[in-house]
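Here it is, the structure in full.
Here the complex is missing a single protein chain, while all its other protein chains stay put.
Entry: subunit A
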């Protein structure tokens, strides 16, 4: 290793980045933007589903029934509709995704002890949201029915309401969620996004940094000099690692203070693992840049090569254990899975070195392998 070469390369690279406003923006704004956009877009909870009601009854019971939906945080009451056409239009336009239709004589039938049909129209385009919304509807309706029975029993048997309740639901379910007690999806998503972005951004920046020189022809300056390949790669990589380290701090701060995620584990594990992970990501970028010649190809391949493992094979969207055996094997080939374990481990589970050292070691190993591969494939005397 020749420190002068590395220093000269890193200095030149940093100057170029700092003086090129577009590149500078790309380097520092894109990760933050991704965190904001994906952070809000990836939230998996279904809340505030826009809804409307066509209440043809107007009796006291129907108003009670409707109010249970209106007051629920899962639904966003947008108003009263009248007529089939109005309902259809509201759904078609997408103003509401759920309409509750209460038929005439609802209250009257219930008071007489008869059953009363209620229609719910749910926009089925977002299957997941539709399914969850229908679950809410069923839960609210079940609760309404239970209250009706309770009322009836209280009145008929003269028992205290508490007693009736005990009799009606003898099994009490006690659920405690671990690590993310409130099941706030932001808590899981925000650190998960750090894993994703810190894979994509360093890889993309590094790949573009090298291929840019290939496109312009300035790469010949190294080819035609005695600068060693390893020095070139390190000198090229270091500025992007530095940028990514700054981005890591920014994203971590965002996870903690914008998304309110807790940080319960070891900061040193997080720091070491993240840094190694950045090297690994940069290594992926270098590897891509060695293989392609145009910036467009480099950007496309790097995006695909980091987004797919980052999203699909990391455990962010689906637990690894729930994947098919082949997918599980593939997941182990990428550092994303291990980094997600580290990130969630330190943010949510409060883990430290004792538990996470194998993951950190694997990320480190991955970085070494990718960088070595890039070094082996990089030539100063090219074939074409």
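Quick notes
Rule of thumb we're sticking to: a contact is a pair of C-beta atoms (placed from the backbone, for glycine too) under 8 Å apart; a residue touches a chain by one contact, two chains touch by 3 or more; residues count from 1.
Just so it is clear, contacts and distances are computed from a predicted model.
Between the names "Carbon-monoxide dehydrogenase small subunit", "ABC-2 type transport system ATP-binding protein", "YeeE/YedE family protein" or "Heme exporter protein B", the one given in UniProt for the chain missing from this structure view is "ABC-2 type transport system ATP-binding protein".
Here the missing chain is touched by one residue of A:4, A:93 or A:112, and it is A:4.
If you put the hidden chain back, the residue from A:211, A:227, A:278 or A:316 that touches it is A:227. Interface with the hidden chain, as seen from subunit A, comprises residues 2, 4-5, 7-8, 12, 15-16, 19-20, 216-218, 220-227, 379-384.
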